[in-house]
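One protein chain is absent from this view; the other protein chains keep their places.
The letters A and B name the chains in turn, as written, and every chain counts its residues from 1.
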Amino acid sequence: MIEGLRAIWPFIPGLLRASLINIELLLALIVVGFVVGTVVALLQVYGGRFLGTLARIYEWIFRSIPALVLLFLFYYGPPRFGLDISSFAAATLALGFRSSAYQSQIFRGAILTTPTGQMMAARSMGMSRVRAIVTIVLPQAFRLSIPGWTNEFSSVVKDTTLAYAVGFNEVMRSARIIMDSAYELAMLAFIAVALVFLVLTYAGNAAMGGVERKFRIPGLQMPGSGAKDHGR
Amino acid sequence: MVFKWEWVGKLAEGLPLTLEITFTCIAIGIVLGVLLALARVYGNRPLRAVCGVYIQFFRGTPLLVQLFMIYFGLPNWGIKLSPFISGILALGLNTAAYQAEYFRGAIQAVRGGQLLAARSLGMSLPQAIRYVILPQAFRLVLPSWSNEFILMLKYSSIVFTIALLDLMGQGKRLASRNFRFFEVFIVVALFYLALVFVVTQILRLIERRVRIPGLGTEGEAR
Partner (left out) sequence: MNTLLRVEDIHKCYGKERVLTGVSFEMMKGDTKVIIGPSGTGKSTLLRCINRLTPADKGRVWLEDEEITHTRTNINRIRAQIGFVFQDFNLFSHLTALGNVRIAPTKVKGMKKAEATRLAMEELERVGLADKAGAYPAELSGGQQQRVSIARALAMSPKLILFDEPTSALDPELIGEVLDVMISLAKEGMTMLVVTHEMGFARAVADEIIFMERGIIVEHGPPAQLFSSPKHRRTGEFLHKITELYGETV
């Protein structure tokens, strides 16, 4: 056992550096998910029948197709149409659009929870629909969504390892390299990765808890947000 | 872009394995999950702690890591498992951790007064759990389990990384031969969409059959 620890020690810094890449991917995909998710949610609530239905179909598609399949589609798709795409970009888009489907649900729930009476009050003051949405509904909806988002964050951090399947150079790949050079270190390598994620998850939850607390508005709460724990 | 009809047949060969893996791992997950939940609610301190550690581990680490630990790591300790067993073990242990939490929530949602009433009638604690708590907990947890089933259906695709020929594995194999990755995986995606759709409808039907007025998903538990 001690032998193993000594043998694997030199690989650890490389492993840790690789996990930074996972974090990069996580941030990138969350941003994509946020932007697209917000648009989709707005379309579903305010977009009228046609756009609303389109948005709903979009959501259904990106929630029903496995993450791995999406990764393949985004990795091999663009070259088919003559576009060059890095595996980082492919992974960001694939996982990002997927996350947007879940985030749109969170945001939509938040928008719908904002009492409609406030919208009426805003309109009766002469505000245009768009203005009312932007100044009254959205700020509250954003605040309400925070718990859901922090949940999404911790769900999806583990999914970044799936990018390994399209040759992305992140922590799983790093562990495989260790394994390929010294097979007897396989278990230790993966235990190391597991530990990295346990720390990330724990730290992430603590940070998210802090964020939630900072932005909490007394009296503003949402009943059970979106799909929990959909990331593995 | 060219699509070929014969692909459907080739890909469909992976369906039985996908379904087999999904059903098996969910079955493992239910049995183990219920046991873990019961241990966490009614067990003594050491038991609760051990189960807690298990749940924290399998929820806090990626599924891919768990799969590789079992398939590539265990041989280091002298345990060599086939890809199939590794796959269902990893998926099963993983889903069990999540299901344990859902089931624990369901158990705790059954109002405590009913347990008191059961005991006041002379039922022993095991009897009260079996005849009063569990029947209600099983109904309350159904939506979460349905969700989990669909999730495992999608994540079963992960086993292609250890060379299993499920739907995803067949897709990779086919695409590696004709180099039409994008087109092949569009078809794979359609397959999964169809699967998810059908399974969702079936699960909804089951939920409706088992419903009891007043023992709803929203009502009772709050």
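Here is the rule we use: a residue touches a chain if its C-beta (ideal position, glycine included) is under 8 Å from a C-beta of that chain, and two chains touch if they have at least 3 such contacts.
Worth saying up front: this structure is predicted, and the values here are computed from it rather than measured.
Undergrad: Identify the visible chains that the left-out chain touches across the whole complex.
TA: B
Undergrad: Have a look at B:S82, B:Q127 or B:Q201 and name the one touching the chain we're not showing.
TA: B:Q127
Undergrad: Determine which one of B:L15, B:L81, B:L190 or B:L215 touches the chain that has been left out.
TA: Final answer for the missing-chain contact: B:L215.
Undergrad: Just name the one of B:Q99, B:Q136, B:S156 or B:Q170 that touches the chain not displayed here.
TA: B:Q136
Undergrad: Have a look at B:A27, B:A49 or B:L116 and name the one touching the chain we're not showing.
TA: Only one of B:A27, B:A49 or B:L116 touches the chain omitted from view, namely B:L116.
Undergrad: Could you please point out the chain B residues that touch the chain left off the display?
TA: These residues touch the chain not displayed: 110-111, 113-114, 116-124, 127, 131-132, 135-136, 139, 212-215, 219-220.
The criterion applied here is as follows: only the chains that are shown with their structure count from here on.
Undergrad: I'd like the Å distance between the centres of chain A and chain B, where a centre is the mean of that chain's Cα atoms.
TA: 21
Undergrad: Tell me, which parts of chain B touch chain A in their complex?
TA: Those in contact with chain A are residues 1, 56-57, 59-66, 68-69, 72-77, 94, 98, 147, 150-151, 154-155, 157-158, 160-161, 168, 171, 175, 181-183, 185-186, 188-189, 192-193, 196-197.
Undergrad: Would you tell me which residues of chain A are touching chain B in their complex?
TA: So the residues of chain A touching chain B come out as 61, 64-70, 72-73, 75-77, 79-80, 158-159, 161-162, 164-165, 172, 175-176, 179, 183-191, 193-194, 197-198, 201-202, 227, 229-230, 232.
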